[in-house]
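A single protein chain has been omitted; all remaining protein chains appear in their positions.
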Amino acid sequence: MASALPTTTARIAVLGASGYTGEEVVRLLSLHPSFTISALTGDRQAGKPFYEVFPHLMTVPQMPALKKIDDVEWKDIDAAFCCLPHATTQEVIASLPAHIKVVDLSADFRLRDVSLYAEWYGGEHKAPEIQKEVVYGLTELHRQEVANAQIVANPGCYPTSVQIPLIPLLRSGLILTEDIIIDAKSGISGAGRSAKQNLLYCEAAEGVNAYGVGRHRHMPEIEQGLSDAAGSQVRVSFTPHLMPMSRGMESACYVKLAQGVTIADLRSALEGRYKDDTFIHILPEGQAPFTHHVRGTNYCHIGIFEDRLPGRAIILSVIDNLVKGASGQAIQNMNLMFGLPEETGLLQQALYP
Amino acid sequence: MASALPTTTARIAVLGASGYTGEEVVRLLSLHPSFTISALTGDRQAGKPFYEVFPHLMTVPQMPALKKIDDVEWKDIDAAFCCLPHATTQEVIASLPAHIKVVDLSADFRLRDVSLYAEWYGGEHKAPEIQKEVVYGLTELHRQEVANAQIVANPGCYPTSVQIPLIPLLRSGLILTEDIIIDAKSGISGAGRSAKQNLLYCEAAEGVNAYGVGRHRHMPEIEQGLSDAAGSQVRVSFTPHLMPMSRGMESACYVKLAQGVTIADLRSALEGRYKDDTFIHILPEGQAPFTHHVRGTNYCHIGIFEDRLPGRAIILSVIDNLVKGASGQAIQNMNLMFGLPEETGLLQQALYP
Amino acid sequence: MASALPTTTARIAVLGASGYTGEEVVRLLSLHPSFTISALTGDRQAGKPFYEVFPHLMTVPQMPALKKIDDVEWKDIDAAFCCLPHATTQEVIASLPAHIKVVDLSADFRLRDVSLYAEWYGGEHKAPEIQKEVVYGLTELHRQEVANAQIVANPGCYPTSVQIPLIPLLRSGLILTEDIIIDAKSGISGAGRSAKQNLLYCEAAEGVNAYGVGRHRHMPEIEQGLSDAAGSQVRVSFTPHLMPMSRGMESACYVKLAQGVTIADLRSALEGRYKDDTFIHILPEGQAPFTHHVRGTNYCHIGIFEDRLPGRAIILSVIDNLVKGASGQAIQNMNLMFGLPEETGLLQQALYP
Partner (left out) sequence: MASALPTTTARIAVLGASGYTGEEVVRLLSLHPSFTISALTGDRQAGKPFYEVFPHLMTVPQMPALKKIDDVEWKDIDAAFCCLPHATTQEVIASLPAHIKVVDLSADFRLRDVSLYAEWYGGEHKAPEIQKEVVYGLTELHRQEVANAQIVANPGCYPTSVQIPLIPLLRSGLILTEDIIIDAKSGISGAGRSAKQNLLYCEAAEGVNAYGVGRHRHMPEIEQGLSDAAGSQVRVSFTPHLMPMSRGMESACYVKLAQGVTIADLRSALEGRYKDDTFIHILPEGQAPFTHHVRGTNYCHIGIFEDRLPGRAIILSVIDNLVKGASGQAIQNMNLMFGLPEETGLLQQALYP
């Protein structure tokens, strides 16, 4: 139920609005009571009406046409969602006026250690000074820092789905840091809107395959968060799969219990940690989460199971990769940055079927 | 952008809430500022929490448990969405207290002529007196009658997609009544949630087939509306197909132009007729509508094309069968019945991809 | 049941083997007892092992690597399947040695009238002399000419699905030439393997849209065949749709019966015409064809229905667009060109589910 909300708080620019995460920011903001879209950029499509790029959004009134980033009048803008590709983002953000609040959906500022960035993304970081000010925006776990941030690095989709359940368990020492194995499955929208052969309907429908086995770029991001939580270096086994579906992500985390810890302890720790969080749901015993149940939403559903292997637990976490895994969490963060309730504009229910 | 809206206007019962149209009413009402769900019925599932039937809606706060229709306290209810199966609905509606406003999503009251009902639905109509009071709720075309109605028969999905473009053209005599050929395609949710072998994923995915060829029950409903518009008896050729997708409907209407009429005339007539209607969009010349663009929404997109056959036009109309074709239009009607703006609660954008 | 068949009759080159129709020729020939694949070409992928382009075919023994067309040793080749793009094909075929039998899967030689080619394909035909010798290979209807041909133009997928049912009916005068309306639906593989945004899984899954409305290139090919059959110029209304599935095609043909003709007459005409044809099945009364039932096969299933509009019939025809609509029919033609039973290598049953 929407209640009466304040009139516009912020004028928003969406940088890189022609991709899926940009589109998703626009879709979600179309029902947001306090943010107005004032600029949309897409360098290669500059000059086009937005509905030529995303015809389904012809129904949003008063959308600005796409323009080049260089043509944005920044004095009329309060905040930006940065949906640009990895590597191109650092310089863009470095060039923005200081008054602009930024949520960056790329990977460019997620790794605190810029040498890790260089190692995994194949090039020197171009804005190491900015990196130091950036807050990593896993909202439920960094709410206060986000509220005070000027620039937020929005987490990756896989890291979001993994860290939400595992960080509290590592912090409290309920699970071991060793031998954490994550088998993850993502909808195809996670790979973006660029025309690539392996993403064609005929190539991707009705089939499943792993990719990036042993060396996916979300590994260091996951390890950064888990290591912080554990207070020691954590390494994970992480294998992502491409699923024949547009949206949705499941991370199956196979973990070892600390001495004397039970499944009930895990459940009660996670229920306690997230009991006041609108978007995190710990499912009843025996119920496995289903990506379908969070489609189009900012929710994360978590199931906790005893493993047949003694001393082990199975933790299953699902999100919509484009919402809680990207644009929804970005808006959740921006809400906090403007002092709004974090749920603002994000309470749509799942589209099912 | 939502604006400040009045607090609750009506307490709502959803009868038959365990099917897809019932679920969709609940999903859409979860963001409605003026309607509160006060009762949910499902005779076979009575006693269960609603989220056991639709786990994705566990995130809607304060949902009542399912109960039997006979157990509803009608004095605490102002209006009902009736999502029951065909044939069982007549007697239920006949038994409701007089103060209850009803939008009926079944086919039971769509055909004014009860003998037609008997012919196509295989049994005598059990509430012919009520039939006389019922308003057929194709909203954009019967807005005034709907606003004053106590009981509205919500149109079928196919009839909605066909009548929106064709009724204005027949009324104005721009197209002929003869030789109207409709090839329609529906997502599988149109067939409901009952477990039937032909609706299994393995049977329905990756294939297309026609069904009900020459004798589908939506024919007389379409013909009723088109005949009214033309002022003479219209018969149509109508062939529905099941598509391998959950939601969405396209009706391709192949029609003959009246003497001297051009495609531009059709376009200008439809643009004129629907220029003030939020949910109806006439697409720019040359653009074919795509079901994907209306998924999850109450919109109807219409494309108008010259046929290669001289004197003929092709009119393509798409809706989401569960929204504008069912629960969305039902809410649109109920909004009018309570004096609310018809768009209330219905401005979500399409989920894409 | 395979029976003992002669040893290799022909050494085959597949030109343009990196697309779906090329792949499908290879897949089907892998079980062919009389044709051996001796050369595979793919200009941009020359030098690669074939399994790098189509890893699923790593299991076919002794496949040659891809090479450039110019590097084929034509003296070691008896026949070629030409799976090249439209427009590039004419010159390639013109340059082949005279002893090579050719089945061309492109559109380049399908239109007898080269001025029609120029009109619809946007350029002068570059081999009009060859055009005169080419046989149009709708196998069941041109079996004798195909058997004697040196070059066969393999029909388009839509034209195959439409002409098989309609040509016999037009030849015998059972249906009228006017007002033939065809609403067709194709799986996405019909659009090829090139990376285009609209063919991405996320864009094409779970949605349906028409394309090429009023002006698809298969129109003149359909009209050429139907006009020949009728003995007078036939024009058709033809609207293709893209379906969210990899393979399969349905053409719904809405036709007018000649004076005094009944549905039973249509049925008996088609049953009679195709009673000896392995790949054509006229379905029992009341049964609609389903694309799923012909997936991966060379079959065509046809359903015949009375329309609700008096004097009209509905004829539904399904094929697999890549098999009977392309590579399967190409092999069927090549079999005849080598004096083999046309079914050779083509008797695999549908993959279901």
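As written, the chain order gives the labels A, B and C, with residue 1 at the start of each chain.
Just so we're on the same page, a contact is a pair of C-beta atoms (placed from the backbone, for glycine too) under 8 Å apart; a residue touches a chain by one contact, two chains touch by 3 or more.
None of these values were measured; they are calculated from a predicted model.
Checked against the full complex, the one of A:Thr88, A:Ser172 or A:Thr239 touching the unshown chain is A:Thr239. From the set B:Ala87, B:Ala147, B:Leu199 or B:Ala258, the residue in touch with the chain omitted from the display is B:Leu199, counting the whole complex. Of the candidate positions A:Ala94, A:Ala118, A:Val213 or A:Ala264, contact with the unshown chain belongs to A:Val213.
By the touch rule set out above, chain C reaches the unshown chain at residues 1-2, 4-5, 20, 23, 27, 30-33, 36, 54-60, 189, 205-206, 246-247, 281, 287, 290, 292-297, 299, 347-353. Listed here are the chain B residues that touch the chain not shown: 20, 188-189, 193-197, 199-206, 244-246. Chain A meets the missing chain through residues 179, 181, 183, 185, 187, 202-203, 205-211, 213-215, 219, 235-239, 241, 243-248, 250, 252, 254, 288-293, 295, 303, 305-309, 312, 314, 316, 318, 353.
By our rule, only the chains that are shown with their structure count from here on.
Comparing per-chain C-alpha centres with the mean over every protein C-alpha atom, the closest match is chain B. Chain B has residues 205-206, 246-247, 290, 292-293, 295, 353 in contact with two or more other chains.
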